[in-house]
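With one protein chain held back, the other chains of the complex are shown just where they sit.
Each chain gets a letter, A and B, in the order it is written, and its residues are counted from 1.
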Amino acid sequence: MKRIGLLLGFVLVSVCLFAGGGAEPSSGGSASAYPEKPIEVTCVFGAGSAADLITRKFSDLLQPILGQSLPVVNRTGGGQSIGYSHVKDQKPDGYSMIWTSNGLLTAYYQGNMDFKQEAFRSIARISYEPVSIAVKYDAPWATMEEFFQYIKNNPGKIRIGNSGVGSYTHLVAAAIENKAESKVVHVPFGQGLAFASIMGGQIEASVQLPSEVLAQHEAKQLRILALSSGERIAALPEVPTFKESKIDLEMILWRGIAVPAGTPNEIVKKLESAAKKAVESEDFKQFCAGMSIIPAFQPGAEFEKFIAEDDRLIGQLMKTIGTSKR
Amino acid sequence: MKIKNHSVAILALIVCGVWLLYSAKISDSTMPGAPGPKFFPYIIISLLAFLTILNEILSWRRLLQKKKMKTAGSVRGGVSEQEDCAHSPVQSFGEEAADRKKTFLSFVLIFFYIAGIDVIGFYPAAVLALFLALKGIMRINWLKSLSGTAIISGSVFIIFSLVFQLPLPRGIF
Partner (left out) sequence: MVSSILHAFGSVLTPELLLVMLLGSVVGIVFGSIPGLTYSMGIILFLPMTFRLSPLAAISLLLGVYIGGMTGGSVAAILLGIPGTPSAAATVFDGYPLAKKGLAGKALGTALVASIFGGLLSVITLMIVAPLIANFALNFGPAEIFALVLFGLSTICGVSAGNILKGLVSGCIGLLVMTIGLDPVMGMPRYTFGFSRLIAGVDLLPFMIGMFAIPQIVQSFSTTEVKIENITSKKIKTVYPSLKELRRMFWLTFRCALIGIGIGSIPGTGGPVAAFLGYDQARRTKKSEGPALEGIAGPEAANNGVTGGALIPMFTLGIPGDAATAVLLGALMIHGLKPGPLLFSQHADFVYGVYAALIVIHVIVLFVQGFGIRFFVKILNFRKCYLFSTILVLCTIGAYAVNNNVFDIYVMFFAGLLAFFMTKYDYPVAPAVLALVLGPVMEDSFRRALILSQGSFNIFVTSPISLVFYSLTVLILIGQIRRSAKNAGSGTGK
């Protein structure tokens, strides 16, 4: 009995060590064989959030295209800095991926991180999401223009909820406040609590991603007054944009995928074409339609220029509003 | 026992001091109306300091009273930490005195195990730590230590890395 145990033991130990070592591809594996093992995808937001859902859906879509699984790992905290910091320090071998968004930039200007998009090699932009502003269904303002007027004439009376200080939704609310040349009370909330607070009467409005309030809008408990995008979206055909409501503001949340800087070009190209296929698939289009996401593929090179431009705009905006630390 | 208690009190006050020092570094910005990030920490620090000092004062008083009782010829009253509320809901350590050296070694082992997870990867560190714990600290013979290590790390590997595909640290590899 003891001997069997010993034999079993040695077998298991060797399995362990081999598996631990053997899980690595032969050092410096040729890029044409990429990917040879699962690619770890980091999401800087919590499980169940809008960002997390698109991450998981996309991983699911990429798996048959790339032939390897892309397990999603949530690395939250530090105002998104934990996740970004982790991936930026990984080996640029194409096996660590991360989803980026404007949050990367706002976190930098907020002072949570000391780096921004240059620490990564952007692969492709995947999607857009407009930011919505919603009030209770029976609130005294039926349109965005009315609400905007009210804010202008009543500084300090309106309380607007957002998803956290320094987050993109906070930025949008601050931009509205700026345009109205008035004052608004910004109330930071965690995920989902803003809606409860509107219904409970503690805040008047909330700035959120449409997917988070779509159901309540359809149930006529909330009214989405306007969207921050340049055009209306298919999921909410009756909701005007800020521009249509005579507010000269256009802001959009973008999401894309990236790998640590220094990743070889062949790997990047492979990922880029795989991402393009996934974005153009019917499955993804249907998914986006249900979540009020706009598929917006943009290849890596243009994407990096796009981010640089957004970087400039966000930096300026945050400075004007006063939330920038740089 | 008493000396230990006093050193704990001193330690607590030092912690308060350190926290206070670092409180100064917190930025004061806040949304209008609400107290800033420093508010709660200040309250907690003051509470802790207050309680610690109160504890000290009370224990000194009891000490003095006990001395008085002793000189009066009768030993009265209980020790300070006794039943005000219910029983102890917390684990109390075993009746036998744990081997102090082994306790110390165990903590050291666990610490280096974790460091190892970071540096050489999860499974190598686990194998090493398990073996050292079984053989080194608990003094189990070679055979049982090795097979124990193998079985435990093997099963964990199968369940977590093969079945669940849970990503675990790889260390420098």
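The rule is simple: a residue touches a chain if its C-beta (ideal position, glycine included) is under 8 Å from a C-beta of that chain, and two chains touch if they have at least 3 such contacts.
Note that this is a predicted model, so its numbers are computed, not measured.
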Of the residues A:81, A:169 or A:182, which one touches the chain left out of the display?
A:81
Which residue from A:142, A:196 or A:313 sits in contact with the chain not drawn here?
A:196
On chain A, the omitted chain is touched by residues 46-49, 52-53, 56-57, 59-60, 71-79, 81-82, 85-86, 110, 112, 156, 159, 164-166, 185, 187-193, 195-197, 199-200, 202-203, 211, 214-216, 218-219, 221, 287, 290-291
Need a quick check: the contact residues on chain B for the chain that isn't drawn.
4-5, 8, 12, 15, 19, 22, 26-27, 29-37, 39-41, 44-45, 47-48, 51-52, 54-55, 58, 62, 65-66, 76-78, 80-94, 96, 98-100, 102-103, 105-107, 109-111, 113-114, 117-118, 122, 126, 129-130, 133-134, 137-138, 140, 148, 152-153, 156, 160, 164, 166-169
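As a convention for this text, only the chains that are shown with their structure count from here on.
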Parts of chain A lying in touch with chain B, wherever the complex brings them together:
2, 5-6, 8-13, 15-17, 19-21, 24, 38, 40, 69, 71, 73, 165, 185-188
Under the definition above, what is the set of chain B residues touching chain A in their complex?
31-33, 121, 123-124, 127, 143-144, 146-151, 153-154, 157, 161, 165, 167, 173
